[in-house]
Each structure stands twice: as C-alpha cells, then as structure tokens.
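Note that this complex is displayed minus one protein chain, with the remaining chains in position.
Chains: A and B, in written order; residue numbering restarts at 1 for each.
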Amino acid sequence: MSEFILNIAGVNKRFGGLQALTEVGIRIGRGQIYGLIGPNGAGKTTFFNVITGLYQPDTGTFELDGKPYSPSAPHAVAKAGIARTFQNIRLFGEMTALENVMVGRHVRTRQGVFGAIFRHKAARAEEAAIRARAQELLDFVGIGQFGNRTARYLSYGDQRRLEIARALATEPKLLALDEPAAGMNATEKLALRELLVKIQRAGVTILLIEHDVKLMMGLCDRISVLEYGKLIAEGQPAEIQKNQAVIEAYLGGAH
Amino acid sequence: MALLTFDTAHKPRQSYASMAILLAAMLVFPFVASQFGNSWVRIIDMALLYIMLALGLNIVVGFAGLLDLGYIAFFAVGAYLTGLLASPQFAALLESVVNYSPAMGDALVALFGESIRAEGIHLSVWIVVPLAALVAALFGALLGAPTLKLRGDYLAIVTLGFGEIIRIFMNNLNDPINFTNGPQGINLIDPIRIFGVSLAGEAGSRATVFIGGFGMPSVNAYYFLFLLLCIVTIFMTSRLQHSRLGRAWVAIREDEIAAKAMGINTRNVKLLAFSMGASFGGVAGAMFAAFQGFVSPESFSLTESIAVLAMVVLGGIGHIPGVVMGGVLLAALPEVLRHVVEPAQQALFGKVVIEAEVLRQLLYGLAMVLIMLNRPAGLWPSPVREDRPLAATDKDEKEEDAAA
Partner (left out) sequence: METFIQQILNGLVLGSMYALVALGYTMVYGVLNLINFAHGDVLMIGAMVGLSILRMLDSSFPGLPGGVQLAIAIVGAIPVTMLVNVLIERIAYRRLRNAPRLAPLITAIGVSILLQTFVMAMPFWGRSPLPFPQLLSSDPIMVGGAVISQTQVLLLVLAALAMVALVFLVEKTKMGRAMRAVAENPRVAGLMGVDSNRVIVSTFAIGAALAAVAGVMWGANYASIQFAMGTVPGMKAFSAAVLGGIGNIYGAMIGGIVLGIIESLGAGYIGDLTGGFLGSHYQDIFAFVVLILVLTVRPSGIMGERVADRA
C-alpha cells in the first residue's frame, strides 16, 4: 500500500494569456484531512478542477493510491476513487435527497437497460441495496429524515450535507470538498467539522479548500498554500501560521 | 384528474384501480365505436401510434432533457425498412441493382431466392419489427453521437437538421439504386400477419378479420394490436424511468457536470437515451407502414417531429400519464374536430372557412406557446412528492432554526 493516497506533481495550466497554475503538486497521506488555502483567485478551484478531470492540465503527474490515473474525464476520475463537491452546490434539484445519493451509487453498480426493464432478481437486489446504502449515508451526514424532500427545497446547510453524502456514495478514496463551509454560521461550521472528523474516522481521506482559516488550522493535519497559482508554503498548521510569506499573502496580520 | 392517478409508488391501490378502469374502457371502445362506422377507430389507431412516438420521444426530451427536433427520422427508418422488406419494393430495388451491377444483382438473388425478382421480399412481422427496433436504435446512436457536446438550442437545431437529411434521403434514394422509390413512396406493404391471421382481413372479406368464429373490422384488429404495443411501451418506459439508468438520465438533465463528477459516463448514457427513444419510434414506424400499406416521404416531415414534441410538451414533459394524455389530445382532437367543425362550417357559412389541417396546426402552435408561457411543466406534470406540502416548507424550516 502506498504511503500517499494522492500524489500529484508538476501541474501547469494556462488559460490563454493567464498562467493559472505553475508547478503545483500535492501529497496527501492516507487518512489525513488536508487543507488547501489561499487568497481568492489563487487557483485553488482550478487545481481541484484539474485533478478531478474537469480541466485538462498542460503538464503533471497524477497518482491515486499508488496507481497513476489520468485526469482526462470526470467520470473516470470518480471511478478511480476521487469524489468532489462544488463551490456553488451542484445538486440534482428536482430529485429527492434520497435519489441524489442514489445517483452517487451509479458508479459502483451495474444494472442497465435489461435490468431496468425486466427487474430480475439480481437487479431488484441491487436496487434495494442502492436505496438502503443511500438512506444509510443520509443518516450518516445527519439528514436522514429528509430523504423524500425535493433537493432544492432543503435548507442551505442541509444541501451541503446532501452533496457530501452523494459524494460519499461513490466510495471514494479521496473526498475533495470545495469550500464546504461557505455561507455557514459558527454553529453550522462546528457541526461540519464534526462531520468531517467522522468521515475521516470512517477511513476516507479528505482534501478541502476553505477560507475560514481558524477552521482549517483546527481541523487539518497538513495545509498547502497557493498564491497566484504557485505553492508558497506546505506543512502543518502551526508552521503555516508562522510562515512569513503566507502571512503576507493571506493572513494579513489579523491573527 | 383527481380521481385518476397512476402514482403506483405512493398510491398503489388507487393507481391500479385507475388503470383497470381505463383498460376496461379502452377494450370496450372499438365495439361501441364500430356502430358509427370505421373512422373513429381508425382515428384512435393513428392516435395510438402517435402515443408510442410521444413516449419514445419522452425518453429523450423528458427523461434526459435532450431536445430532439428530428425524432420523426426514426419513425421513417422503421417504416421504410418495413416497406423494403415486406412489399414488392425489393423487386424494384433488385432491378436497379442489376442495372448498376449485374454481379451484385446475382448475389442478391442467390441470397434471397429467385422469387424476389418478381415479388420482392416479404419477411414476417416477427422479423421485421425487431429489425426495425434495432436499426432505428442504431440510427439513434448515429444521429445522437455528433450532438453529445452541444448545448440545448444547438442540439435542437442539429437534430432538426438530421431529421431533414433523412427525409431528403428518403425522397431521393431511388437512383441509381432504388431503395425508397423517391417521392412516390413504397406501396403494397404487407399487412401484419399474426399466427396466420392477416389483420387486414383475407381477400374478399371486406376488411374483416376472423378470429375463431368471431369477426371484426380490420381497424379494430389493429386497434387491439396497437393498444397492446402502447401498453408495453408504457410499461417499458416506466420501468426505465424508475431505474438506475432513469436516474442517470435525470441527473444529466439536471446538472451534467455534477453527473459526470459522480461517475456517470454521460456520453454513453446520452447515446442510450437516443437509442432507446429511437427504437420505439422504429417499431411505431413498422406498424404504421403495415397499417397504412404505403409510406411516402410526406409523412415524415419536420411538421411531424414538431407534432410529437408538442404532445410531450403539452402533456407533461417526463411524466408518462401526461405524455399519453398529450398524445391523445393532439392526435385525436384534430381528427375529431375535422369531423365536427367542417360540416358545421358548411352548414353555417356554406363553405369551409378554416380547413381541418389548418385547425390542427393552430392547435399545435397554441399548445406550445400557451403551455410554455403558463404551465411549462405541462398540463399533467409529475405530482409533487413532498412529504410536507410546499407552502408549509418555509414555515417549518423557520421553526427548525428556532428550535436548533
């Protein structure tokens, strides 16, 4: 078993005249909660989009759990074992919460046209398993009672939880969260933190982008800092807090 | 509509009761209508075919959210394939092949037998229909493939283009090799023959079909066949809707990027939508060709594609009972109107001021505009399935926040 769940190096990405990422890499240890911070426009979401296959990098090597993977197509990345959430929540609004999570099971299940039409024993069993697992995940993230609620009518905080449940349904090795705490108040952030620790204990490695520095310092095992598409620091939260370059770029001396 | 419901998941007893009532009515209908001549049943026969088309298109437009404006192409494929394989047309094709390349002509005769020179090919319905479904599905994938990366309105125009291209080919593929017989179309297509019984009736029986000792008009026989096919179509599309694949389609419709991020191979799933939708169109086309006995390019124009789309849109995009209702309304109503309005105009004004065809187009146009402006989800959309009513939702959330 490889030491690192995610081992990425040398990512460059250019959009026309803008060099969005320059030689960015990341190494996330198994079972860690790894943070990615940086000022707005630093390239954090761009990096996310590259490693999950939404953008094609110009250069870079990509390894998941010791095996190289090609970030060429998002669905292949999900199949390999990276699941993500989005900065501006992307749920399937017209489906119920349960159905959203059931869609997350798609990549690990098989029934196709034949199973759909004939509903033979194996198909029925798989469908029941999908439904059961989805309900389990809803319970796990704390919104089990909203299974039948149409997703777009859930409260903001519950929608974020739902997105996480859906991502977990894909049985990821790495869960990549893009600003999961955005728009939350202090109580909700505490609950989110508890949930993330719970997920970590269940054996899933977590990579997250966040702006709430206090949350990150308390939660993450290690942190990388991006600025203008370049890595300016990497290490444990305590080191990052004292790093001069980081303070100048981002923390602004307020702490 | 409050009495009839088809929501088997949430109201099983009421749904099955509704279905039973409807089925009973549909089974009795032809016997009642026959008292007034054949035309009413014939109208419903065509309506049933349109309903099949609407249900097939519903997979593409309703489930997967892909606006296909060229759907009638698959209807054409099924119909023309039937025309080619169950009529004298193959003899004409053979003649043109022989003119073009005698060697190929001989090969075909060797393959199918000497009789095709004079009579053409007459494959049985059990071969032609599955073949029609298969070939149409193939075309579905073929025509869908270039559209996979396109956004909504571009996809619509490209599919429209394909529909037109197919029609132009059907209209012109008679030279040098006569596949489709050009603008004249293909005639003398075999009627459906099941277990030795021809649904057009035997010669000299005045289009009466005898099953056991029991006789019924040919249009009634086709009625029951088409009704059965419709029920099968409803069954299959409903099963597809409530399955892993159906969820994948809705996911793509709602948010394609999120769907990809969750591991759905959107390219394949979209192609499946096109193929499955097309296959129903193909089967309906085969039925149409056999029922009508002839096919010509006029029946497969853009107007027809739009008509089927109008049925889906009017009824309730994505909601199977709604789509069926839309099909009934837009397929049967114009014909009913024709029988009522034209004589009425004749009596009132002494002439027909507005022809039935114009009325039909008017209905379609109004349906699309009024529905999109006022009830975009259709006349009979999916029932809202909240476990708490919509209005209460905000209030309940405020209470939750207060209690937290």
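The definition used in the following text is that a residue touches a chain if its C-beta (ideal position, glycine included) is under 8 Å from a C-beta of that chain, and two chains touch if they have at least 3 such contacts.
Keep in mind that this is a model prediction, so the values were computed, not measured.
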item	value
From B:L23, B:I168 or B:L228, residue that would touch the chain that is not displayed	B:I168
Touch with the omitted chain, as defined above, among B:Y50, B:W249, B:F291 or B:Y364	B:Y364
Touching the absent chain when the full complex is considered, from B:A33, B:A133 or B:L160	B:L160
Contacts of chain B with the absent chain, listed as residue ranges	65, 67, 69, 146, 149-154, 156-158, 160-162, 164-165, 168-169, 171-172, 175-176, 257, 302, 306, 309-310, 313, 354-355, 357-358, 361-362, 364-370, 372-373, 376
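Just so it is clear, only the chains that are shown with their structure count from here on.
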item	value
Complex contact set, residues of chain B against chain A	236, 239-240, 243-248, 250-251, 254-255, 257-266, 272, 276, 384-388, 390, 393, 397, 400-401, 404
In the complex, chain A residues that touch chain B	52-54, 73-75, 78-79, 83-84, 86, 90-96, 99, 102-109, 111-113, 115-117, 119, 126-127, 130, 148-150, 153, 155, 166-167, 169-170, 187
